[in-house]
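First the structure, in the form of structure tokens, and then the observations on it.
As you look at this complex, bear in mind that one protein chain is not there, while each of the others sits in place.
The block that comes next holds chain A.
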Amino acid sequence: MLTRLKTQVPLFSMNSYTKLREKLKLSGLSLASTHSHVIRLGRHSRHNSKMAVCIAVIAKENYPLFIRSVPVQNELKFHYTVHTSLDVVEEKISAVGKAMADQRELYLGLLYPTEDYKVYGYVTNSKVKFVIVVDSSNTSLRDNEIRSMFRKLHNSFTDVMCNPFYNPGDTIQSKAFDSIVSAMMVQAS
């Protein structure tokens, strides 16, 4: 048990990010806009992976209904990533909720970038959250594509909810939903 415990602790490798920051400094960008520009910076390193690495559906009460990630061996890491992203989701919901509760945008945009991944969020009107984690190196992905992924996910989720045999609140075990998710996930190359 100890070995697992040690190896899976996500620690930051300070160096990799410092390099990125160096680039940022050169481009003279202010910190506030750092995150949204990261995407464009790494355009040269195009992966053959094209889509999400982790997709999660989280219930209104903030427990996972569905979570799947592509590198299966390090699933726990994504659990942590998605779990911590909920802080941001909640913050965003509460911030938007104050402004205009009825006509708010479901798409929450980039929640936060980590070293290797970018986390996007989406909240349905019933406060069910979708989280998509994308590889940071995957720069080909536009905001619009992310949005359309969320829309697809939402449609499929609606289908799941329409299933009379599905109890809202249970983990999702639908094959149809599974295949939609699989289609969005990176094909391990």
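The criterion applied here is as follows: a contact is a pair of C-beta atoms (placed from the backbone, for glycine too) under 8 Å apart; a residue touches a chain by one contact, two chains touch by 3 or more; residues count from 1.
Here is the rule we go by: contacts and distances are computed from a predicted model.
Look at the chain that isn't drawn here: its UniProt entry, checked against "Cardiotrophin-1", "Proteasome subunit alpha type", "DNA-directed RNA polymerase III subunit RPC3" or "Trafficking protein particle complex subunit 9", names it "Trafficking protein particle complex subunit 9". In the full complex, chain A makes contact with the omitted chain through residues 1-2, 5-6, 8-12, 14-15, 17-18, 21, 25, 30-32, 34-35, 59, 61-64, 75-76, 79-80, 83-84, 86-88, 91-92, 95, 112-113, 169.
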